[in-house]
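This structure is in structure tokens; I'll ask about it shortly.
Removed: one protein chain of the complex. Kept in place: all other protein chains.
For chain A:
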Amino acid sequence: MSADTKIAELLTELHQLIKQTQEERSRSEHNLLNIQKTHERMQTENKTSPYYRTKLRGLYTTAKADAEAECSILRHDLDKIAEIKSLLEERRIAAKMAGVYSNSDPPRKTMRRGVLMTLLQQSAMTLPLWIGKPGESPPPLCGATPASSDYVAKQGDKVAARVKAVDGDEQWILAEVVSYSHSTNKYEVDDIDEEGKERHTLSRRRIIPLPQWKANPETDPEALFSKDQLVLALYPQTTCFYRALIHSPPHRPQDDYSVLFEDTSYPDGYSPPLNVAQRYVVACKENKKK
């Protein structure tokens, strides 16, 4: 089955699921109203009879079941979305590979930088928010949670990669994984900036995978970097990571970090606070540099 028809199918399913969600929601609405009314009646009668107790218990059980059903449908929705996104990603990678290997065609026009920047912003905005079940703790690569030590980034994953620039300086750039060799333990990565068109072969140490979920500040604040923590953050409108201090972590799921970049051109050595999305903030390993 072609990716296109698969995606179309998934979209139809998603559409139906969303409808179901609404149905589920109106059903629980009814039940919740019942609970409210029962409470009101109890209040007016000013006593808690066994009848009400049993009734309420029943109602709450139903409400809980409803909520769980709704929740599971919503999770289902999210899974579908993730599936669609991964299909799109596969297609993108396939197209990219095809582009790379067909030498007969004239070189593809590079994307205008402004367009690349909007794509990066878009990718940050649509990074899924991790929603755990009660009591579940955020997985690796959710917000500030690091990947496990043996984690290997997949093809197409975005990473921060430490490369040697032409002038010999080390620089953290935004890159995309091309392959990983288990024999040499080295990654092959592409500079995201197509203007660079460079492929780097780098050891594991020089690669930091980017978060794959946003952490929800309302439910999982521990999965976020905290104020004054040293991080590597993508400088706005560029494809490079620079050392920065967290000025304030996000308050709501869609918020960005506010960070202070190390910048010697400012009197206090830091830039004014700038916003960087969760997607582009990673832990800075080297605490002492220079």
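Just so we're on the same page, contacts are C-beta pairs under 8 Å (C-beta built on N, C-alpha and C of every residue); 3 or more make two chains touch, one makes a residue touch a chain; residues count from 1.
Note that in this section contacts and distances are computed from a predicted model.
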Record-based protein name (UniProt) of the chain missing from this complex, from "Ras-related protein Rab-14", "Histone acetyltransferase", "Translocation protein sec72" or "RBR-type E3 ubiquitin transferase"
"Histone acetyltransferase"
Pick out which of A:122, A:201 or A:254 touches the chain that's been left out of the picture.
A:122
Full-complex contact with the absent chain, from A:6, A:113 or A:186:
A:113
Out of A:132, A:156 or A:236, point to the residue that touches the absent chain in the complete complex.
A:236
Absent-chain interface as seen on chain A, which is shown:
111-115, 117-118, 121-122, 235-238, 265, 274
